[in-house]
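Some notes on the structure that comes next.
Yeah, one chain of the complex is gone here, protein chain that is, but the others are all in their spots.
This part shows subunit A:
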Amino acid sequence: MTAALALGDDALVLSHRLGEWAGQAPVLEEEVALANIALDLLGQARVLLSLAGDEDELAYLREERAFRNVQLVEQPNGDFARTIARQLYFSTYQELLYERLARGSGPFAPLAAKAVKEVAYHRDHAEHWTLRLGDGTDESHERMRHGLDALWRFTGELFEPVEGCEVEWSTLHDAWLTRITSVLERATLTVPEGPRRGGWAAGAGRQGIHSEPFGRMLAEMQHLHRSHPGATW
């Protein structure tokens, strides 16, 4: 179940990254919002990974090279604007992907039909913050622009076809770009330039090749389970 791992790992890894904001978010409301989004993603990850095997074994006992998430979701949180940029890129993609999967009759249709409604709230959250920061102060605009630019090269990989997902990937990409362009224009920002494919772009997360910060994230995520196998609380 390559696709269950790919979609499940996207949700699991982003959930963990968002969870790292707990205790560090700029305001209490955002602390709660990011944790709630992380919880939604964790719920999706549990359903998806259970389609591929034992959810706990898959989450806690796989090595880095066995994870199939895109590199975008494993990128460190950075400042709040960079987290919002990651959220904007990913939740826009995930909503469009789930909309399509929900319409099909594949194994992901029931989850996609349920989760697409949750993801719509994640995307709404990211869009509102993009508008606020982009069309805010000079500093917030600059930080938002920087976050969007820094993560741009990770967005090409989102549209690499995933085996087992009956989706028209090129139209998914076009819909994504249209939506992102519209939000960024309203936020007085511009769509970043620069390669999204090829040598200078990122990619290959789906093939198990990950960026350097991912190993450290996994070490933290897995250490308790590996140190105390079978521990419960």
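Everything that follows uses one rule, which is that a residue touches a chain if its C-beta (ideal position, glycine included) is under 8 Å from a C-beta of that chain, and two chains touch if they have at least 3 such contacts; residues count from 1.
Rule of thumb we're sticking to: contacts and distances are computed from a predicted model.
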item	value
Undisplayed chain, where the name is taken from the UniProt record, one of "Ring-1,2-phenylacetyl-CoA epoxidase subunit PaaD", "Transglutaminase-like putative cysteine protease", "Na(+)/H(+) antiporter subunit D" or "NADH-quinone oxidoreductase subunit L"	"Ring-1,2-phenylacetyl-CoA epoxidase subunit PaaD"
Among A:36, A:77 or A:140, the residue in touch with the chain that has been omitted	A:36
Hidden-chain contact residue, picked from the options A:47, A:70, A:148 or A:167	A:47
Contact partner of the left-out chain, one of A:21, A:67, A:108 or A:214	A:108
Interface with the unshown chain - residue positions in subunit A	29-30, 32-33, 36-37, 39-44, 46-47, 50-51, 55, 107-111, 113-115, 117-118, 120-121, 123-125, 128
